[in-house]
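Omission of a single protein chain aside, the complex is shown with its protein chains in their original locations.
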Amino acid sequence: MTVGSQRAAVLGVGQTKYDTTYPGSMAGMLREAATNALEMSALGWDDIDAVIMGKAPDFFEGVMMPEVYLAEALGCVGKPIMRVHTAGSVGGSTACVAASMIQSGVHERVLTIGWEKQSESNAMWALSLPQPFATSVNAGAGGYFSPIIRRYMMMTQAPELIGCMVALKDRRHALANPYAHLHQSDLTFEQVVESPMLWDPIRYSETCPSSDGACALVLGSETVAEAHAGPVAWIKGTAMRSESGSFGGRNMVSPAASEACANDVFAQAGIHDRRKEIDAVEMYVPFSWYEPMWLESLGFAEKGEGWRMVESGATSIDGGDLPVNCSGGVLSSNPIGASGMIRFGEAALQVMGLAGDHQVDGAKTAVGHAYGGAAQYYAMWVVGSEK
Amino acid sequence: MADEVLRAPLVLEYPFTRTTGAVIGAFLTGLREGVVLGVRRSDGSVMCPPLEYDPITSESLSELVPVSTTGTVQTWTWNGAPRPQQPFSRPFAWAMITLDGADTPLLHGVLVDGPDQMRTGMRVQLEWRPQREGHITDIAGFLPAAESATGSPGAVPAGVEEVRSVRTPIRMEYTYTPGRALSQYLRAMKDRRILGDQCPETGQVFVPPRGVSSIAGKATLPDLVELPDTGYIESFNITRVPIKMRPDLTPPYVSAWIVLDGASVGFMGLGMNVAPEDVRVGMRVRAVWKPDDELEMSAQNILGWEPTGEPDEVIDDYSRVGRLQGAGES
Partner (left out) sequence: MIDVAVVAFAQRQEPRIDTESEVEFMVPLMNEAKDAVGLTQQQIGFTCSGSSDFLAGQAFSFVMTIDGTGPVPPISESHVEQDGAWALYEAWVKLQCGEVDTALVYSYGKSSPGSLRDVLATQMDPYYVAPLWPDAFAIEAMAARLLLERGVVSEQQLAEIASRSRAHAASNPHAIRTTPKSAAEILAEDYAVAPLRPSDLPASADGGAVVVLAAGDRARDLCERPAWIRGIDHRSDAHTLGVRDLTQSMSARIAAEKAGVGTDRVDIAELHAPFSTSEAVLSTALGLGDDTVINPSGGAQAAHTMMASGLIRIGEAAQRISRGEADRAVATATSGPCLQQNLVAVLEGE
């Protein structure tokens, strides 16, 4: 292990049921996720040295720098609290920052939490605030990503319904995850295909929902993890990369920052054959086609071949050799600021053997992945059942 | 002489609706019913307004207790000119007020005529708003009360409908200024000209200009370059459902990344005078401008982009966008 001077591990993962509207207060929502994570790690508020919070734009809830209001709800009186914001990747980045607090030897036990309460406003409003002198023909993120997906489809000549296969797979995976927002038990492939085009080539069924929710992780040092009675997920590597969202010659299908982030994290974890050595992947797929795109970009498939993995069923928990998004993924739950941390937390649950009905049998090594902005911010970690 | 700085008002407003959970909901329900509730902490003291957790220890709290509508000012300041969003129509005092029966103060307004009528330790009486909905502003404010005045804690009637959410609208006014490069671009737009700015190291041309080159990490060259209003579509989206922000656009319509001739990066523009199914990656397009007498300092001068009928641009790598080189080299 080359990362950090100290080992760190995940001791607890806590989530809320993702839904259109969480019925409680913002503080209540965060406390529910946090207390679930503390319970799994057999720790209390007093045991925690610091809290690292992540969230997407403050405009979603209309609370400026909400860590100020929430510090006291999260056991932070007299303690440190930080607030990370790196666009859509924030949940992942926040977990990476939290891990660094332990890897550096600064703290022993850290609570990290990502959240969003989209129901307080409207994502379309918050993501498309008016700007004088400008013109906007887009509607949120879909309008931005659809031309990139179109490019990928032209580049690979992938069959038109690959995206629908991903959408159906992730929604089926979600049925085994009690926290998932969407539970569409009767969904058929035909329904996915016949769903209306929103941002052609993206169908409604191929987009993520707007969710409320929070996901919290308790991280501990090697000493703390060794003393913990339950299973832990050892953090084998963490990486963050960012690049400019627009410059001439930019690879937008597989951005350099994505590849650099993956190369870094897999090198830290000592992974050589990514497809073979990784047992489960939680990747950030807000629009279905991003699964084959990330499979290629993260080095699980050759360039142009990611869609074949999807088509062959390789990414399904049902017999696939590289199950992707067994939790149902972002396509089934998207509390934006939490979405990255859910990926990281679900990866941890897999190697802890605590993923319940969506457990990949014998998973030893798993990947959490998140991206954001104009596909320009990346965060990843690799977790393992063995130190 | 420098041009006058471009400015435009920017108003951000939204009627945020917040779900409350049990404790905040109970407090707001109480306000609607004319009762003030606090919550008991583990040391037996009462905190008002109540939270579902102790703000010092973070332990969960749930035992609600009514407190009085009279109380004592702990500290205060004078608010001479109410700001637009403050729920007070005339000058008032901000005060931290500990209600009888509670041990911690709440923040609200005291409705007096001037600061000379305020002092720490003064007794005040809560003034209800006649129409109440379950909101902190159900309390109209506080009025000075006699030293001996004591209210009595009420009780929330059984069976009333609980407040589950609260509307907290936000409105913030800004003055937007576009900065050096974008201001030049906007001024040129008024003359039907499109300007881009150039990376000092690679010569890449950015439209609209950004003021910095992200490749070099340096300011772009001070002199902007003029570009033709023709280019090609490097990819596109077809929006097939109506969107709120553009009620003027009838689906289906095309939003495309337009790379101008001589530009290194694309920007999003509206496809015009072409059926969505006929739009192609690589299609050559030109700008459709507003009539000259309607031109403003705005990107909205270009209504959209229509096909020129020229042969398509050849694209050999679908993964990369824009051009590696800039104007003059293309």
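Each chain carries a letter (A and B) given by its place in the written order, and its residues are counted from 1.
The rule is short, and it goes like this: contacts are C-beta pairs under 8 Å (C-beta built on N, C-alpha and C of every residue); 3 or more make two chains touch, one makes a residue touch a chain.
What you see is a predicted model, and the numbers here were worked out from it, not measured in a lab.
Shown as candidates are B:75, B:273 or B:308; the residue that touches the absent chain is B:75. Contact with the omitted chain, checked across B:49, B:203, B:231 or B:262, is made by B:49.
When the full complex is taken into account, the listed residue touching the unshown chain is A:245, out of A:159, A:231, A:245 or A:270.
For the options B:214, B:301 or B:319, the residue in contact with the chain missing from this view is B:214. Of the residues in chain A, those that touch the hidden partner chain are 2-5, 25-26, 55, 57-59, 61-65, 67-72, 76-87, 93, 96-97, 100-101, 103-106, 126-127, 129, 131, 239-245, 247, 255-257, 260-261, 264, 373-374, 376-377. Across the interface with the omitted chain, chain B contributes residues 2, 5, 7, 10, 12, 16, 18, 20, 24, 28, 47, 49, 51, 55-56, 74-79, 83, 85-87, 94-96, 98, 104-109, 115, 120, 135-137, 166, 168, 170, 172-183, 210-219.
Simple rule for what comes next: only the chains that are shown with their structure count from here on.
We define each chain's centre as the mean of its Cα atoms; on that basis chain A and chain B are separated by 26 Å. Listing the residues of chain A that touch chain B in their complex gives 21-28, 31, 45, 59, 61-62, 72-77, 119-122, 124-126, 128-139, 142-143, 146-148, 150-152, 154-155, 196-200, 244, 246-254. The touching residues of chain B, when paired with chain A in their complex, are 6, 8-12, 14, 16-24, 51-53, 55-60, 164, 168, 170, 176, 178, 182, 186, 202, 204, 206, 213-215, 234-241, 243-246, 249, 252-253, 255-257, 264-265, 268-270, 276, 281, 297-300, 302, 318-326.
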